[in-house]
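Heads up, one of the protein chains got dropped from this complex, but the rest are sitting where they should.
Take a look at chain A:
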Amino acid sequence: MNTPVAGRVTEPVPRRPSGDVPPPSRAYPVASADNASLVDILDRLLAGGVTVCGDLELSIADVPLVRIDLRALIAPAYAAPGDRASRQSHPAGGVS
């Protein structure tokens, strides 16, 4: 690992509590995000994260296209586009 040039820690590093919060004996499963399901990961990797566009990039994969391809690949894990739009603003929309 290369040490960054003249880099130094200049402020307290926020340390997250251990990943085993919450304790056992829960009424629901808690899955560590470190080994989450592929769909959960892709939910975030493809829809989240900072997109920095600049003229120096070699390539940013065409995200809209990739997401369409993915929907075909891992359907039916994803809602159809219309479903998504109509359910976005309303968390309980899935039952209506």
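Throughout what follows, contacts are C-beta pairs under 8 Å (C-beta built on N, C-alpha and C of every residue); 3 or more make two chains touch, one makes a residue touch a chain; residues count from 1.
Here, contacts and distances are computed from a predicted model.
Looking at what's absent rather than what's present, what does UniProt name the missing chain, "PepSY domain-containing protein", "GvpL/GvpF family gas vesicle protein", "Branched-chain amino acid ABC transporter permease" or "Dipeptide-binding protein DppE"?
Matching "PepSY domain-containing protein", "GvpL/GvpF family gas vesicle protein", "Branched-chain amino acid ABC transporter permease" or "Dipeptide-binding protein DppE" to the record, the invisible chain is "GvpL/GvpF family gas vesicle protein".
Pick out the residues on chain A that sit against the missing chain.
Residues of chain A in contact with the hidden chain: 1-11, 13-17, 19, 21-22, 26-34, 36, 38-54, 56-67, 69-70, 73-80, 82-85, 87-89, 91-96.
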